[in-house]
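The complex appears here minus one protein chain, its other protein chains still in place.
Up next, chain A:
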Amino acid sequence: MTDTTLAPATRRSRSLPRINTSVIVMTLYLLFLLLPIYWLLNMSLKTNTEILGSFTLWPRNLTFANYATILTDPSWYSGYINSLIYVVMNTVISLTVALPAAYAFSRYHFMGDKHLFFWLLTNRMAPPAVFALPFFQLYSSIGLFDTHIAVALAHCLFNVPLAVWILEGFMRGVPKEIDETAYIDGYSFGGFFVKIFMPLISSGIGVAAFFCFMFSWVELLLSRTLTTVDAKPIAATMTRTVSASGLDWGVLAAAGVLTIIPGALVIWFVRNYIAKGFALGRV
């Protein structure tokens, strides 16, 4: 009797501390991650007088005026529209060219395939700082400077290799027998690819699209170098406001919060693939 009551108690006392430390570690870590984001959110909901005048842990005079400024002032909201336009263009271009290439890499040996695959990787790793000036000159000389397509094409530098690597990682998981069966059944390559193969790797396509979108969305150096007015991204709008006046903290914070939203919206759907995507489809 005493044994049966004691046994669970001792077991619990032995296992409880470990669970507890894990919970504490995770709580502390998440707190560390969320605190700066909370501070930004907090600031975006305050008036400038409250931000500068008093130190408050949560907004005392809750205001959405900062968001209203952004959503009504064209110089702010056009930044979001510009960013979205070139990001979507880039994602579509990257996926369109990467899909057949990834298929080729995952299914066939061909002359120079390994070298080509490696060369693609080097472009994913290339520092944008090296390319900033040449891109500026290249796109100026062909008359594409300050257009959305210029930024979209420039971001292909790292997004196409990324998409190829991620998609190849997913495609190698699809057994080759499926291809062969489809060809025996009389499918053409195009028909097979669109009707059978693409649905099979739909999660891979989703992940690749997400990462193209993300990396194009977060990049600032190239998009800032290649634009002045017409295609100026939100990121550049934000840095210019800081350097010019450095005063309107509330609006700046609100703009920052709004740039986090696209990622935060889809994060739940890709949560199990984030490691895989960052590791170029290799985890």
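Note that a contact is a pair of C-beta atoms (placed from the backbone, for glycine too) under 8 Å apart; a residue touches a chain by one contact, two chains touch by 3 or more; residues count from 1.
The rule is simple: contacts and distances are computed from a predicted model.
Asker: Consult the UniProt record of the chain that does not appear here and report its protein name from "Protein-arginine kinase", "L-lactate dehydrogenase complex protein LldE", "Putative aldouronate transport system substrate-binding protein" or "ABC transporter permease".
Answerer: In UniProt, the chain that is not shown appears as "ABC transporter permease".
Asker: I'm checking contacts with the chain that's been left out. Which of A:45, A:166, A:214 or A:231 qualifies?
Answerer: Considering all chains, including the one not shown, the answer is A:214.
Asker: In the full complex, which of A:70, A:98 or A:166 touches the chain missing from this view?
Answerer: A:98
Asker: If the hidden chain were put back, which of A:61, A:137, A:202 or A:228 would touch it?
Answerer: Per the contact definition at the top, the residue touching the missing chain is A:137.
Asker: So which bits of chain A touch the chain we can't see?
Answerer: With respect to the unshown chain, the touching residues of chain A are 21-22, 25-26, 29-30, 32-37, 39-40, 43, 51-52, 55, 57, 93, 96-98, 100-101, 103-111, 113, 116-118, 120-123, 125-138, 153-154, 156-157, 160-161, 164, 172, 176, 214, 217-221, 225, 235, 238-239, 242, 249, 252-253, 256, 259-260, 263-264, 267-268, 271-272, 274-276, 278-280, 282-283.
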